[in-house]
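What follows is a structure written as structure tokens; I'll ask about it next.
Missing here is one protein chain; the remaining ones are kept as they sit in the complex.
Order of writing sets the chain letters: A and B. Residues in each chain are counted from 1.
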Amino acid sequence: MSPAEKKPQERVGVYVCHCGTNIAGVVNVAEVSKWAADNLVHEGVIVARDYKFMCSSLGQELIQKDIKELKLTRVVVAACSPHLHERTFRNACKGAGLNPYLCELVSIREQDAWVHTDKIAATEKAKAIISGGVARVIHHVPLEPLHVPIHPATLIVGGGIAGIQAALEIADAGFPVYLVEREPSIGGHMAQFDKTFPTLDCSACILTPKMVDVGNHPNITMLTYSEVQKVDGYVGNFAVTIKKRARYIKTEDCTGCGICWEKCPKKVIDDKFEAGLGYRKAVYTPFPQAVPKYPVIDDINCTYYIKGTCKACEKFCPTNAIDFNQKDEIITVEVGNIILATGWDLFDARRVPNYGYGRLANVFSNLEFERLSNSAGPTGGNIVLRDGKTTPKSVGIIHCVGSRDKNYNNYCSAICCMQSLKFAHLVHEKTGATVYNFYIDIRTPAKAYDEFYQRIIEEGTLFVRGKVAEVTDAARNPGEEGKLIVQVEDTLVGKQRRIPVDMVILSAGLEPRFDSKAVAKTFGISCSADGWFIERHPKLDPVATMTEGVYIAGCVQGPKDIPASVVQGAAAAARILGRIQQKEIALEPVRATINEEQCSGCRICNTLCPFNAILFHEDKMVSEVNPALCQGCGTCVAACPAGAISGTGFSNEQILSQIDGLLLLNLDKKEAMA
Amino acid sequence: MTEQAIVSDPPSVGPVKHEDLSLLQEVALRTPGDPNLEMCIQCGTCGGSCPSASAMDHTPRAIFAMLRAGMREDVMKSNTPWMCVACYYCTVRCPQEIHITDVMYTLKNMSLEANTGHNGTASDFSKTFISLVETYGRSFEIGLAGFQNVRHFITRLPSITPMAVGMLTKKGMSLFPPKRIKGMDQLKKILKRAKELEAE
Partner (left out) sequence: MSDYLFYPGCSMESSAKAYEASMEAVCKPLGINLKEIEDWNCCGATEYLSLDLTPAYSLIARNLALAQEQANGTKTVLAACSACYLNLSKADHYMHEDKAFGRKINSALAAGGLHYDPGQLVIRHLLDVMFNEVGLDKIKEKVVKPLTGLRVASYIGCMVPRPDYNARISDTEYPYELDDLLKALGAEVIDFPLKTACCGGHMTQIGPATAFELIRRLISAADQYKADALVALCPMCQMNLDAFQGQMNGYFHTSYHMPILFFTQLMGIAFGEKPENLGFGSELVSAHAAMKRIGIQTPEPAPAKPVAKKPSGLPMPPPRVRVGQQNTANEEASE
């Protein structure tokens, strides 16, 4: 399209930023600005300025003044990356009465000054970049953000401490919450712990009041023993399908009296709550303070479901609340926002053969030890060996099991050092045993953490700096028979040591849930390679995701301690409350649209869309983009074989013009014309 | 406890002379593949795993710290690489995936080049082994053991005799050297060229 065919001509202002010496140190900004004023006149440039810091108030006012006085219809700012200041300049234009989408920010810093040293070439490149920006912006059209209403209900997936915190905050603010939890009770891993660091608060004591609040809250609908199956819709308007697994208990009749599990003859190893160290019955509540109080029948182990006999629970239930024929229930709820707070799984220490977990009886995992130490646990809070009776006289605690290790998980699990110190304290307190902590580093960064470390040193814990090489029962020297020997290099001494102990505790690391990738797909968000959910920005936006309306909180985003999980739960809740208060949300109008007439119904775009934003109309045999879900990534635009999809904000015309501008082809035409 | 085969001089006293900070890189480059040597976080898994650590004057981890500090002389005099039995425990357990055993072989090579005169027993064994292979193309266990024990452990000979007799009678090992392989010349040419390439 030649410049002569365009009409009416736009009035373009070009603003070139020095950014201090960031840009001006390499690019001759004044020259570039003058060049634009002289050479892009035919494209509509009527003014070109350069200024030290365009993003400052004065810089913005410069633009606003020109818009008002010179009646600019388009603005091009050549400065830093749009990721940083696109919004700044768009708002500036908006403030002066120009539609913000008629402003284009081109980067001559990250894409020019910061990556080149040849000043002459960099200056020429800046000219080309600006020329491209101008060529493009004249094809921009005014756009209005999309407004979608926000449903006031919120879905929170995961009833651990992060989910509980978020639920209470939103519910206390007066809005409804659906709290979905896979296990029969909320509480998460925190309910399993004994004491929490650094205050040594009893974990259940600080957790259960919140759990009770959740259970009693009029605004919270708890859906325990349930899982989300499908999520449809978009921010403000999600339709979530949830499977409520059959408890085989009629909750409207059950009083939680506990006679059913008392009478149940079938004992099963509890591999969830008791970490495999204790037993439960086939009908059970996971722990005494469970919320809700209703038990469930484990239909895999229940004698009735295996053989068709027993039914002791039904016989003894005083309110006739047992229903063996109960079925799973599928429900759909409508919510405006979702928080994923599904927590973590423990690293399987059986994967580290040299530590002997699973082979040597007295090697325990951290969760097993929490249950040992917990007074409501299988040993009544007595720290004993696997025989259930003997108190250990010496204990070795190994840090970094499965973490910071390229053979297993590369990352640091953040809580294990503090946890290991806590274990040292508990062992001392309860048994008076000699305690060794085997570490590579001691990581105690948060408030009162290092003081806790000092306390543990004072208590007489023996610290050995060395990553344990192996735990073995093969005695080599006298004094080792019948013990577990921890073989390690004491790196501060520079010698290999073999230390006989009675018990070894492995601080196994945190891992994403086993089904994290499947869950991420259901909710339309991404996982990192490790499996943790990806936040919108690791420094500045840790609870939002790239999908509007879906937030993450707690360990699902990466290993962290309880205070940090609580903070993230509260942060996600606050973000959502902000949205709900606004009653509607403005979405970026940079979206793809499908030209119905050109669409052939091939559906290639449907499966390519990473945000599941394209619907297919069977009746018309055409696809349609849901503008609320579309993030404007452009994949469908590129893929459509009929070229039927274009993006507002990235139309073919805009992109091709920008390319012409970059190649200075728009100038050549002018010269040819001249 | 266990006797030390050869004990090197104690590490040099006084401040570390930072003369040789390229040492780590040099060792890494000489080892085939990329041994990831710079990734060491000094965790001590290698020193903890090593079955012969108690016979080493420096644990493997300490050797890597010394490499990083450029302490060339101390490393070359150390008996550590020679005490390595190549069991690969360290290599598979190292959390930073460092090819520790391969680095130990490189250090053996370098210590011989440095010719500090230490570690005679170990290197003698290897040298004798190799001279036999370079003559016959095969190894000659009885001859090798014989040389080694006469040279270094002569006081042990009486206690070894029953075993030696057993080896010759029950196991049927030969007192005579093995038959030379047919391609001995070919092998010699290959090894000669290889030595030239190594020196480059």
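By definition in this document, a residue touches a chain if its C-beta (ideal position, glycine included) is under 8 Å from a C-beta of that chain, and two chains touch if they have at least 3 such contacts.
If you're wondering where the values come from, they're calculated on a predicted model, not measured in any experiment.
Across the entire complex, contacts from the unshown chain go to A, B.
Looking at A:A30, A:C205, A:A361 or A:I659, the residue that reaches the missing chain in the full complex is A:A361.
Only one residue in the set A:G20, A:P353, A:G432 or A:G460 touches the chain that does not appear here, and it is A:P353. Residue positions on chain B in contact with the hidden chain: 2-5, 30-34, 51-52, 54-55, 81-83, 85-89, 91-92, 101, 105-106, 108-109, 112, 121-123, 125-127, 129-130, 133, 137-139, 141-142, 144-145, 148-149, 153, 156, 159-160, 162-163, 166-167, 170-174, 178, 181-183, 186-187, 189-195, 197-198, in rising order.
In the full complex, chain A touches the omitted chain through residues 269, 271, 276-279, 348, 350-351, 353-354, 357-359, 361, 365, 368, 378-379, 384-389, 472-476, 514-518, 520-521, 531.
In the analysis below, only the chains that are shown with their structure count from here on.
Note on chain placement: the centre of chain A and the centre of chain B lie 50 Å apart, centres being C-alpha means.
The part of chain A that touches chain B in the complex is made up of residues 354, 400, 404-407, 440, 465-470, 487-491, 494-496.
The part of chain B that touches chain A in the complex is made up of residues 41-50, 53-54, 58-59, 61-62, 89, 92-93, 95-97.
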